[in-house]
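The complex appears here without one of its protein chains, the remainder shown in place.
Let's look at subunit A:
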């Protein structure tokens, strides 16, 4: 391991990694070009490299990509990657209130702490944790997603009804496409382009970025005053680290835990970390309006997920998402078979990956700190100049995602939908959670049912699944119970006096 660090810090590999991290951050900033896509594009260039350099480059992109999303999410409410959704919710309000430096600084700090904690898990307990990835079958994943769906309630804001309507709408929007369990088309209305269903990125870019442009353009005159933004706070103080330490640790552990599960991923982990932070926060009312805790939670979790997902990739050769699949592809093309024997046969490659994961995080933190100084100035430019550029980026990146023209129309339509929803003060977060989680829950439930021959009760044979369901029920039941207890306590002294 020390050798791997030494190699990374003293040879040309350092520059390869720096290039990777820089490319990764750029990709993270631009919505539509996802980390996985960029890694696939870079893959052919690695043929001529040594296998070490290839791995270093790809891990650099991998780490940079998760973090770059923070910038556009905070400054333009445009999530560069799906895992930056939750960062939008609080990063943008804080930036708009005149603290873009602070918002980005908090996110950046969360990112490096999350990355570092997940690195520790990756190095020390990868082998035992890899068991978790395979023990989690369809029932466990279904129950976990159900428990996560309960979070819609706490993200609904003032009106639970509006939150539930938004969540149901999100679930409905996730239904068109090819039914995963029968292979047949459903709700496609004969439209060929709908057989792929609605992709998360066009929906998200429309709902957050475009709807914001519409809203701000309609009120351009009143918004003319340039926001006097402060660049201060890009490097947060030691005191801040201490204050947010517990939140960072908790969110990172959530990120690692969810990252291990193949197919669940960073977007879900940041949702869970965000909601958990809100639940335990002393100021839950600030969430969604520029809460510092929220930014820290979301960014710690999505960076911690990188370490989590690398665990099954390295120990089992199981990819959690597209980026992991490309990483595996790269190993195969360099004649390194990923899988259970990788640690035994190519320990130097495993060590290189581990060392790069940590050093790339440090590199990412430094590059972001410098870059953020430049990016944050965007907030001081009149919005009228920014909007056309952002709109072009929205359109181009939506198309670049899957090269499907229909995605552009989906993005534009959801811009209007997002604007309409905000106009009637319906929260956007539950809609996205419904949209993300419903297909996961459905697919896992139906897979479980196919394996059990249609027997619903099979879920009770799986203790972990039952535990998750109980957690979900407890989360639903706790607020009314807690309120009753509070009332009871308040009445006691009255009765005594």
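Throughout what follows, a residue touches a chain if its C-beta (ideal position, glycine included) is under 8 Å from a C-beta of that chain, and two chains touch if they have at least 3 such contacts; residues count from 1.
We adopt the following convention: contacts and distances are computed from a predicted model.
Q: I want to check something: the complex is missing a chain, and I'd like its UniProt protein name from "Protein kinase", "FAD-dependent oxidoreductase", "Protocatechuate 3,4-dioxygenase, beta subunit" or "Tripartite-type tricarboxylate transporter receptor subunit TctC".
A: Options "Protein kinase", "FAD-dependent oxidoreductase", "Protocatechuate 3,4-dioxygenase, beta subunit" or "Tripartite-type tricarboxylate transporter receptor subunit TctC" considered; the missing chain's recorded name is "Tripartite-type tricarboxylate transporter receptor subunit TctC".
Q: Which residue, A:249, A:316 or A:362, contacts the hidden chain when the whole complex is considered?
A: Going through A:249, A:316 or A:362 one by one, A:316 is the residue touching the chain not shown.
Q: Any idea which of A:11, A:127, A:159 or A:181 touches the chain not displayed?
A: A:181
Q: From the list A:342, A:363 or A:459, pick the residue that touches the absent chain.
A: Here the residue in touch with the unshown chain is A:342.
Q: Determine and list the subunit A residues touching the chain excluded from the picture.
A: 36-37, 39-41, 43-44, 47, 133-138, 177-178, 180-185, 192-193, 195-197, 199, 213-214, 217-218, 220-221, 262-263, 312, 316-319, 322, 325-326, 328-329, 332-333, 335, 337-342, 387-388, 391-392, 394-395, 402-404, 412, 443, 446-447, 450-451, 453
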